[in-house]
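Since the structure comes first, as structure tokens, the remarks are kept for the end.
For this depiction, one protein chain was excluded, whereas all remaining protein chains were kept in their positions.
Chain IDs A and B follow the sequence of writing; residue 1 opens each chain.
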Amino acid sequence: MIHQSEFTVRTGGRGMHEVTAEVGRAVSDSGVRIGLATVFVHHTSASLTFCENADPDVRRDLETVFARLAPDGDAELRHRTEGPDDMPAHVRSVLTRTSVTLPVADGRCDLGTWQGLYLWEHRARGHARRISVTVVGE
Amino acid sequence: MIHQSEFTVRTGGRGMHEVTAEVGRAVSDSGVRIGLATVFVHHTSASLTFCENADPDVRRDLETVFARLAPDGDAELRHRTEGPDDMPAHVRSVLTRTSVTLPVADGRCDLGTWQGLYLWEHRARGHARRISVTVVGE
Partner (left out) sequence: MIHQSEFTVRTGGRGMHEVTAEVGRAVSDSGVRIGLATVFVHHTSASLTFCENADPDVRRDLETVFARLAPDGDAELRHRTEGPDDMPAHVRSVLTRTSVTLPVADGRCDLGTWQGLYLWEHRARGHARRISVTVVGE
């Protein structure tokens, strides 16, 4: 049994947007009770990451760390077609994930207690981000 | 054909624990001859990574590099609910993998010669880490 669906997240610029509920809905709609769900973001300047969803400071701290790993306006980088945050957005995407696959059990996403899935917008301004969910199972 | 199982690794604190054999057992138990195995860690302060399994210095060096990328007690980070290694553990998890999917061929994990799969405990003290394996195939 295979079920494919998609949704769009309209971001307001750099930051993390929880999509656990949207993915859970796609799994529920699929009718699959046991199997796998693959979430895929169809862009190279936004990405996916699992993150603790209890304390919002965790997301703030992740921004702090990634701003060091890939600072905007880095003078050694050449690709700045769309501005000083263009190439750092690609670096952040490469360091995180474009696709994640999670287990489906009892008809729902089998995640840890405080484990949420986030779309991470890496560009300074907002974008419409297309995300697809493919559920395989029985 | 879908087969789902899980196991727990009791870690003794920060470090890498090879789980290649446990995943191989789950694949063998599934009866799948050709397909895919998705390994998933149900936590956000431990993660999965593929790593050379010949020279233990590789794991030691990975700790050295990740201690630079995400040092314990980093003064700029706010989330320290569970101590100075709390937020760095989340950063290490984000920089590595929560789920990996590997090919199954001839009824076993089709890995490279020195390619092992590791659970990486990122917290200073030990934890019980839940890992699930979902095998899909024929």
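The definition used in the following text is that contacts are C-beta pairs under 8 Å (C-beta built on N, C-alpha and C of every residue); 3 or more make two chains touch, one makes a residue touch a chain.
Values in this document were obtained by computation on a predicted structure and should not be read as measured data.
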Selected from A:9, A:26, A:51 or A:70 as touching the chain missing from the view: A:70
Touch residues of chain A, complete complex, unshown partner: 2, 4, 38, 40, 42-45, 69-70, 76-79, 81, 87, 90-91, 93-95, 97-99, 101, 130, 132, 134, 136
Absent-chain interface as seen on chain B, which is shown: 34-36, 49-52, 55, 57-58, 60-62, 64-65, 69, 95-97, 100-103, 105, 110-112, 114-115, 136-138
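One rule holds in what follows: only the chains that are shown with their structure count from here on.
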Distance from the mean Cα position of chain B to that of chain A, given in whole angstrom: 20
